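With one protein chain withheld, the remaining protein chains of the complex are depicted in position.
Our next item is subunit A:
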Amino acid sequence: MTLIDLANPSRFLALTARVLPWLAGATVILLAIGLYQSAFAPDDYQQGATVKIMFIHVPNAWLSMFVWGVMSVASLGTLVWRHPLADVAAKAAAPIGAAFTFLALLTGSLWGRPMWGTYWEWDARLTSVLILFLMYLGLMALWRAVEDPSRAARAAAVLTLVGAINLPIIKFSVDWWNTLHQPASVMRMGGSTLDKSFLIPLLVMAIAFTLLFVTLHLAAMRNEILRRRVRSLQMMQASRIAFSSEMGAGSREENASKEAGAA
(Lines give C-alpha, C1' and ligand atoms only; values in the text may rest on other atoms or scores of the structure.)
Protein backbone atom coordinates (compact mmCIF):
# COMPACT_ATOMS: atom_id res chain seq x y z
CA MET A 1 0.00 0.00 0.00
CA THR A 2 1.51 3.35 -1.05
CA LEU A 3 0.94 6.75 0.57
CA ILE A 4 -1.32 7.78 -2.30
CA ASP A 5 -3.62 4.81 -1.55
CA LEU A 6 -4.19 6.26 1.92
CA ALA A 7 -5.72 9.36 0.31
CA ASN A 8 -8.83 7.21 -0.01
CA PRO A 9 -10.67 7.45 3.36
CA SER A 10 -12.17 3.97 2.91
CA ARG A 11 -8.71 2.42 2.50
CA PHE A 12 -7.50 4.43 5.48
CA LEU A 13 -10.36 3.03 7.61
CA ALA A 14 -9.47 -0.53 6.55
CA LEU A 15 -5.81 0.09 7.45
CA THR A 16 -6.61 1.56 10.88
CA ALA A 17 -8.85 -1.41 11.68
CA ARG A 18 -5.85 -3.69 11.12
CA VAL A 19 -3.14 -1.52 12.72
CA LEU A 20 -4.86 -0.04 15.81
CA PRO A 21 -4.89 -3.20 18.01
CA TRP A 22 -1.15 -3.73 17.42
CA LEU A 23 -0.34 -0.08 18.13
CA ALA A 24 -2.45 -0.12 21.31
CA GLY A 25 -0.68 -3.32 22.47
CA ALA A 26 2.79 -1.88 21.79
CA THR A 27 1.84 1.35 23.64
CA VAL A 28 0.66 -0.55 26.74
CA ILE A 29 3.83 -2.70 26.83
CA LEU A 30 6.19 0.27 26.39
CA LEU A 31 4.30 2.38 28.96
CA ALA A 32 4.50 -0.49 31.47
CA ILE A 33 8.28 -0.82 30.90
CA GLY A 34 8.76 2.96 31.09
CA LEU A 35 6.72 3.31 34.30
CA TYR A 36 8.62 0.41 35.90
CA GLN A 37 11.98 1.95 34.98
CA SER A 38 10.82 5.40 36.17
CA ALA A 39 9.68 3.99 39.52
CA PHE A 40 13.05 2.35 40.18
CA ALA A 41 15.27 5.12 38.75
CA PRO A 42 17.67 6.50 41.41
CA ASP A 43 17.06 9.82 43.15
CA ASP A 44 18.91 12.84 41.77
CA TYR A 45 21.68 14.22 44.01
CA GLN A 46 20.06 17.69 44.01
CA GLN A 47 16.37 17.12 43.26
CA GLY A 48 15.88 13.87 45.18
CA ALA A 49 12.81 11.83 44.16
CA THR A 50 11.13 14.79 42.39
CA VAL A 51 13.26 13.89 39.35
CA LYS A 52 10.58 11.21 38.71
CA ILE A 53 8.26 14.01 37.55
CA MET A 54 10.68 14.49 34.62
CA PHE A 55 9.68 11.08 33.17
CA ILE A 56 6.11 12.30 32.74
CA HIS A 57 6.72 16.03 32.18
CA VAL A 58 9.33 15.85 29.39
CA PRO A 59 7.44 13.40 27.07
CA ASN A 60 4.33 15.59 27.37
CA ALA A 61 6.34 18.75 26.67
CA TRP A 62 7.97 17.13 23.60
CA LEU A 63 4.59 15.94 22.34
CA SER A 64 2.97 19.35 22.83
CA MET A 65 5.34 20.66 20.13
CA PHE A 66 5.47 17.47 18.05
CA VAL A 67 1.67 17.41 17.66
CA TRP A 68 1.65 21.03 16.46
CA GLY A 69 4.41 20.01 14.00
CA VAL A 70 2.19 17.16 12.73
CA MET A 71 -0.72 19.61 12.39
CA SER A 72 1.52 22.04 10.46
CA VAL A 73 2.51 19.33 7.95
CA ALA A 74 -1.17 18.35 7.65
CA SER A 75 -2.05 22.03 7.08
CA LEU A 76 0.44 22.15 4.21
CA GLY A 77 -1.31 19.05 2.89
CA THR A 78 -4.65 20.90 3.06
CA LEU A 79 -3.48 24.15 1.45
CA VAL A 80 -0.88 22.91 -1.07
CA TRP A 81 -1.72 19.33 -2.03
CA ARG A 82 -5.41 19.30 -1.01
CA HIS A 83 -4.96 15.81 0.39
CA PRO A 84 -8.41 14.52 1.46
CA LEU A 85 -7.14 13.26 4.81
CA ALA A 86 -4.94 16.26 5.66
CA ASP A 87 -7.58 18.36 7.42
CA VAL A 88 -8.99 15.21 9.06
CA ALA A 89 -5.49 14.60 10.50
CA ALA A 90 -5.10 18.20 11.69
CA LYS A 91 -8.55 18.38 13.28
CA ALA A 92 -8.17 15.01 15.03
CA ALA A 93 -4.73 15.94 16.44
CA ALA A 94 -5.75 19.24 18.09
CA PRO A 95 -7.57 17.95 21.21
CA ILE A 96 -4.84 15.35 21.80
CA GLY A 97 -2.14 18.03 21.49
CA ALA A 98 -4.09 20.28 23.86
CA ALA A 99 -4.26 17.46 26.43
CA PHE A 100 -0.49 16.83 26.22
CA THR A 101 0.24 20.57 26.52
CA PHE A 102 -2.06 20.83 29.54
CA LEU A 103 -0.19 17.92 31.16
CA ALA A 104 3.18 19.53 30.35
CA LEU A 105 2.05 22.76 32.07
CA LEU A 106 0.50 20.98 35.05
CA THR A 107 3.37 18.57 35.73
CA GLY A 108 5.90 21.37 35.14
CA SER A 109 4.08 23.47 37.70
CA LEU A 110 4.03 20.57 40.18
CA TRP A 111 7.77 20.05 39.61
CA GLY A 112 8.48 23.78 39.86
CA ARG A 113 6.93 24.26 43.31
CA PRO A 114 9.40 22.06 45.24
CA MET A 115 12.40 22.94 42.99
CA TRP A 116 11.94 26.67 42.27
CA GLY A 117 9.65 27.54 45.17
CA THR A 118 6.82 28.62 42.85
CA TYR A 119 4.12 26.96 40.76
CA TRP A 120 4.31 29.58 38.03
CA GLU A 121 6.66 32.22 36.70
CA TRP A 122 5.96 34.46 33.68
CA ASP A 123 9.25 33.55 32.02
CA ALA A 124 9.79 32.90 28.30
CA ARG A 125 9.51 29.07 28.30
CA LEU A 126 6.43 28.81 30.51
CA THR A 127 4.64 31.70 28.83
CA SER A 128 5.33 30.43 25.29
CA VAL A 129 3.99 26.96 26.20
CA LEU A 130 0.88 28.60 27.74
CA ILE A 131 0.41 30.48 24.43
CA LEU A 132 0.70 27.12 22.60
CA PHE A 133 -2.05 25.68 24.83
CA LEU A 134 -4.32 28.68 24.14
CA MET A 135 -3.67 28.30 20.39
CA TYR A 136 -4.78 24.65 20.57
CA LEU A 137 -8.01 25.77 22.27
CA GLY A 138 -8.49 28.52 19.67
CA LEU A 139 -8.12 26.04 16.80
CA MET A 140 -10.62 23.65 18.38
CA ALA A 141 -13.06 26.55 18.79
CA LEU A 142 -12.56 27.56 15.13
CA TRP A 143 -13.36 24.06 13.89
CA ARG A 144 -16.53 24.01 15.99
CA ALA A 145 -17.58 27.50 14.88
CA VAL A 146 -17.58 26.80 11.11
CA GLU A 147 -20.12 24.18 10.04
CA ASP A 148 -18.68 23.31 6.62
CA PRO A 149 -15.55 21.15 7.29
CA SER A 150 -13.71 22.21 4.10
CA ARG A 151 -14.11 25.94 4.85
CA ALA A 152 -13.08 25.43 8.47
CA ALA A 153 -10.07 23.38 7.32
CA ARG A 154 -8.59 26.18 5.19
CA ALA A 155 -8.95 28.81 7.93
CA ALA A 156 -7.55 26.41 10.54
CA ALA A 157 -4.63 25.47 8.25
CA VAL A 158 -3.57 29.11 7.89
CA LEU A 159 -3.85 29.65 11.66
CA THR A 160 -1.84 26.46 12.33
CA LEU A 161 0.98 27.51 10.00
CA VAL A 162 1.12 30.99 11.57
CA GLY A 163 1.14 29.37 15.02
CA ALA A 164 4.11 27.17 14.04
CA ILE A 165 6.28 30.29 14.56
CA ASN A 166 5.84 29.59 18.28
CA LEU A 167 7.66 26.21 18.06
CA PRO A 168 11.24 27.55 17.66
CA ILE A 169 10.41 30.25 20.23
CA ILE A 170 9.50 27.53 22.76
CA LYS A 171 12.55 25.41 21.88
CA PHE A 172 15.12 28.22 22.05
CA SER A 173 13.44 30.41 24.70
CA VAL A 174 15.79 28.98 27.34
CA ASP A 175 18.82 30.04 25.24
CA TRP A 176 17.56 33.42 24.02
CA TRP A 177 16.26 34.74 27.36
CA ASN A 178 17.25 34.40 30.99
CA THR A 179 14.61 31.98 32.28
CA LEU A 180 13.93 30.01 35.44
CA HIS A 181 13.53 26.89 33.29
CA GLN A 182 16.68 24.81 32.81
CA PRO A 183 18.35 24.74 29.35
CA ALA A 184 18.07 21.72 27.03
CA SER A 185 19.71 18.63 28.54
CA VAL A 186 18.73 15.85 26.10
CA MET A 187 18.50 17.26 22.56
CA ARG A 188 21.54 19.53 22.48
CA MET A 189 24.81 19.98 20.62
CA GLY A 190 27.47 17.84 22.27
CA GLY A 191 25.02 15.14 23.43
CA SER A 192 22.84 14.61 26.46
CA THR A 193 23.99 15.74 29.90
CA LEU A 194 21.70 13.21 31.60
CA ASP A 195 23.10 10.10 33.25
CA LYS A 196 22.05 6.79 31.60
CA SER A 197 20.02 5.83 34.69
CA PHE A 198 17.71 8.79 33.91
CA LEU A 199 18.13 8.97 30.14
CA ILE A 200 16.99 5.40 29.34
CA PRO A 201 13.67 5.54 31.28
CA LEU A 202 13.08 9.01 29.83
CA LEU A 203 13.57 7.81 26.25
CA VAL A 204 11.37 4.73 26.84
CA MET A 205 8.60 6.98 28.25
CA ALA A 206 9.02 9.42 25.33
CA ILE A 207 8.65 6.59 22.77
CA ALA A 208 5.68 5.16 24.73
CA PHE A 209 3.91 8.55 24.77
CA THR A 210 4.66 9.05 21.07
CA LEU A 211 3.09 5.66 20.33
CA LEU A 212 0.15 6.65 22.52
CA PHE A 213 -0.28 9.78 20.40
CA VAL A 214 -0.09 7.81 17.12
CA THR A 215 -2.69 5.32 18.42
CA LEU A 216 -5.08 8.01 19.68
CA HIS A 217 -4.57 10.10 16.55
CA LEU A 218 -5.42 7.24 14.17
CA ALA A 219 -8.50 6.40 16.27
CA ALA A 220 -9.60 10.06 16.33
CA MET A 221 -9.04 10.33 12.54
CA ARG A 222 -11.24 7.24 12.04
CA ASN A 223 -13.96 8.93 14.15
CA GLU A 224 -13.68 12.14 12.13
CA ILE A 225 -14.05 10.25 8.82
CA LEU A 226 -17.15 8.50 10.21
CA ARG A 227 -18.54 11.87 11.43
CA ARG A 228 -18.16 13.27 7.89
CA ARG A 229 -19.82 10.16 6.46
CA VAL A 230 -22.75 10.67 8.86
CA ARG A 231 -22.97 14.34 7.81
CA SER A 232 -23.01 13.58 4.06
CA LEU A 233 -25.59 10.78 4.51
CA GLN A 234 -27.80 13.08 6.60
CA MET A 235 -27.58 15.72 3.85
CA MET A 236 -28.52 13.09 1.24
CA GLN A 237 -31.45 12.01 3.40
CA ALA A 238 -32.60 15.63 3.84
CA SER A 239 -32.38 16.32 0.08
CA ARG A 240 -34.36 13.15 -0.69
CA ILE A 241 -37.09 14.19 1.75
CA ALA A 242 -37.19 17.70 0.21
CA PHE A 243 -37.29 16.22 -3.34
CA SER A 244 -40.10 13.75 -2.54
CA SER A 245 -42.18 16.46 -0.81
CA GLU A 246 -41.71 18.75 -3.86
CA MET A 247 -42.74 15.89 -6.16
CA GLY A 248 -45.77 15.23 -3.94
CA ALA A 249 -46.79 18.89 -4.08
CA GLY A 250 -46.25 18.96 -7.87
CA SER A 251 -48.46 15.92 -8.54
CA ARG A 252 -51.18 17.29 -6.25
CA GLU A 253 -51.20 20.56 -8.24
CA GLU A 254 -51.32 18.56 -11.53
CA ASN A 255 -54.28 16.51 -10.31
CA ALA A 256 -56.07 19.64 -9.14
CA SER A 257 -55.64 21.33 -12.55
CA LYS A 258 -56.86 18.15 -14.35
CA GLU A 259 -59.93 18.03 -12.13
CA ALA A 260 -60.58 21.74 -12.79
CA GLY A 261 -60.27 21.13 -16.56
CA ALA A 262 -62.70 18.18 -16.45
CA ALA A 263 -65.19 20.24 -14.50
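In this section, a residue touches a chain if its C-beta (ideal position, glycine included) is under 8 Å from a C-beta of that chain, and two chains touch if they have at least 3 such contacts; residues count from 1.
The rule is simple: contacts and distances are computed from a predicted model.
Per its UniProt entry, the chain excluded from the display bears the name "Heme exporter protein D", taken from "Heme exporter protein D", "ATP phosphoribosyltransferase", "ABC transporter permease" or "Urease accessory protein UreG".
Among A:Ala99, A:Ala156 or A:Ile170, only A:Ala99 touches the chain that is left out of the view. Per the touch definition above, the residue from A:Gly48, A:Pro168, A:Pro183 or A:Gly248 contacting the chain not shown is A:Gly48. Although one chain is not drawn, its touching partners on subunit A can still be listed: residues 10-11, 13-14, 17, 39-40, 43, 48-50, 52-53, 56-57, 60, 95-96, 99, 102-103, 106-107, 110-111, 113-114, 212, 216, 219-220, 222-223, 226-227, 229-230, 233-234, 236-237, 240.
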